[in-house]
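Here the structure is laid out as structure tokens; the discussion comes afterwards.
Removed: one protein chain of the complex. Kept in place: all other protein chains.
Let's turn to chain A:
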């Protein structure tokens, strides 16, 4: 009896199914086994593809596109170190060898763009395998196509040749691929942007904050502007004007969102969406732009927060005398773009500093802002259209578009129909209109003036550092303005992971 019982016990303990026992799936995460099977999955995946735009515009693009130009410099603080990464960008001294640089901002910009691309590739690879409503599907595909095109457009302008991934990577061997030619990248950008125009909803039907068919036209027009394909650009820009979806805000100040309001307004063609609060959707770009060190008392009138904290270290994005002096007399955009603050603790004799006012919107808590960052505004569409017409010799046709923008700025109409003069005027207005919107460096490159302008600018900085916010006695670094090149080197950390560069 006992023996039987014990034997039975052993038998029982020995029995158990192995296969089920050993299948233990993650319980606190979704996995690809069940994802990408319904519309909501794609909706979420597309939403996430927008997310890297926040760190791009908040942390990197203003360094690479604006401080890397004659518009903005840094507020040298000789008491503070570990600032080389930013200074190298502003000083056109990004250490580059063999087409590769260790600059951390370059690295992060590159990686963030590929985050967008990777997320879009996941969507585009799977979306046609799942059945759901055509309008929604096309709108989702259009957003993914737009974002992928936009990311590649950033990459090709920063770096030239880059690897081009169009499908999701599934294993280690596929991760790093050869660099694509610039032409091939542009072909793909044009293809994606063109498809996006068809799939996307117009602004009036699209949820505010998402890209629209108008945004995609603007992106494609921008591509054609860079490629000097003026005719195609003109066509697209005229479609935008004709769509009636966009208007200039009457007051230039109102073209930009405030901390909580005026977001995605009628002038806005696309802006990166921020929201203040503790959920991580906030920006802080104005804190990147202010002079430092600054006391809470000095900061409070600018930010209006209830808990201003001292700003330490070295400030960035100082409006250069070049920018300040470039505004035409009476241009309302000057006061909307530049303001001044007095900093008692500065080591400089002149304790009054200009700062970027465009994005200085009052908010509640220190370091946490909710104002959106503009990517495309209708004003730029008008300026592009004027430029595209001008370049084709249609100067008279160009003037009304330019003058819409000038009128709002409180300036008299431009009247010249001489192409060279009008070109100069349009460039002038682009600089005044779009300062700190990360357009300046791309414009200098696009218009072929980068080397000439920056060389002259560098000489001014070196000749008179105090004008460029150095404390008296402090010197410009000896290698400043030693590397004025049109492209950034590819990031060294990525070079280490790729056999192709």
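Going forward, contacts are C-beta pairs under 8 Å (C-beta built on N, C-alpha and C of every residue); 3 or more make two chains touch, one makes a residue touch a chain; residues count from 1.
We take it that contacts and distances are computed from a predicted model.
J.: Out of "TonB-dependent receptor", "NADH dehydrogenase subunit L", "4Fe-4S ferredoxin" or "Multiple sugar transport system permease protein", what name does the UniProt record list for the absent chain?
T.: Matching the unshown chain against "TonB-dependent receptor", "NADH dehydrogenase subunit L", "4Fe-4S ferredoxin" or "Multiple sugar transport system permease protein" yields "TonB-dependent receptor".
J.: Looking at A:160, A:209, A:304 or A:321, which makes contact with the chain not pictured?
T.: Residue touching the absent chain, from the options given: A:209.
J.: Decide which residue listed in A:71, A:115, A:425 or A:438 touches the omitted chain of the complex.
T.: Answering carefully, the residue with contact to the hidden chain is A:115.
J.: For the chain left off this view, which of A:174, A:251 or A:452 is in contact with it?
T.: Reading the full complex, the residue touching the unseen chain is A:174.
J.: Among A:84, A:239, A:421 or A:467, exactly one should touch the missing chain; which is it?
T.: In the complete complex, the chain left out is touched by residue A:84.
J.: Would you write out the residues of chain A that touch the absent chain, in ascending order?
T.: Interface residues of chain A facing the absent chain: 2-3, 6, 9-10, 13-14, 16, 18, 21-33, 35, 41, 43-45, 47-51, 78-84, 93, 95, 97-98, 100-102, 110-111, 114-115, 117-119, 121-122, 162-163, 165, 168-172, 174-177, 207-210, 260, 263-264, 273-275, 278-281, 293, 295, 309-310, 312-313, 345, 473, 477-480, 492, 494-499.
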